[in-house]
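What follows is a single structure, and I will ask about it in a moment.
Shown here: the complex without one of its protein chains, the others still in place.
Now for chain A:
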Amino acid sequence: MDNVLELRNVSQVYVNDSRATLAVEDLSLTVERGSFLSLVGPSGCGKTTILSMLAGLLKPTKGEVVVGGEIIQGPSARIGYMLQHDYLFPWRTILDNALLGLELGGRRTEQGIDYTRSLLHELGLGGFEKRMPHELSGGMRQRAALVRTLATEPDVLLLDEPFSALDMGIKLQLEDLVQSTLRSKGKTAVLVTHDLAEAAAMSDQVVVLARNPGRYYGSFLIPPSIRDALPTEARRMREFQSIFDSLWRSLEESGEKGGASHGQELDSRPS
């Protein structure tokens, strides 16, 4: 199959005044075009580091990151990134926020504006173009941030716990909306999350990482019935519980194997 994203024997070392720390060790991963992959693991497994390397924000100390057949050199418009919070600019309207990526790339054209407006509409933000971010609820702001990410038409979306700061109900709605939107546009996605149920409900594949240093621990393929359903439906299916249980066991084992100095503590909260 066509791999759009690839990590090849990637290691990452953080250096500061007091020490040099190995954050990620010899990690290899491939993501197929149009698929949805989740990364889960205990804290200290380097999930966000991996995402930063995929985004081109961070150059791997060893190994290489390949996007669409090319070794990545820096951030590019082909990769979109959603942060944990919306980080909409408070001094810009919703539409101007959504157009930010196009504007920075010198692509704020009539066509781009029309496309962005249609995205806003599609994600239920029609009529809010002229509003300021503080006038919108948290869920609406995160949807506006999704439009900002999609407006530049990236092939790949990196999602860095984008639902973790939201209320449960809004979080579930947004999971459905994001999954269906990405699927209809044929986007590839990598989601980093603490929430195992979210990973199981949204993904085609879930990769479990071990910590200290962050490394590959195991991988789960989600069965087609759950994969094809919307996240809220998937959570209600009979098979869902058993997938959740095996992910949970795997995560516990990965936590035990790595980072003895930090004891047993896991920071995933099953919902």
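Basically, a residue touches a chain if its C-beta (ideal position, glycine included) is under 8 Å from a C-beta of that chain, and two chains touch if they have at least 3 such contacts; residues count from 1.
Please note the rule applied: contacts and distances are computed from a predicted model.
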Hey, which one's the missing chain according to UniProt: "Acyl carrier protein", "Acetolactate synthase", "Succinate dehydrogenase" or "Aliphatic sulfonates transport permease protein SsuC"? "Aliphatic sulfonates transport permease protein SsuC"
Taking the entire complex into account, which one of A:Pro90, A:Gly169, A:Gly186 or A:Pro224 touches the absent chain? A:Pro90
Contact with the hidden chain, among A:Val13, A:Val66, A:Ile113 or A:Met132, goes to A:Met132
Can you list, in ascending order, the chain A residues touching the missing chain? 55, 57, 74-77, 80-81, 83, 85, 87, 89-91, 100-101, 104-105, 132-134, 152
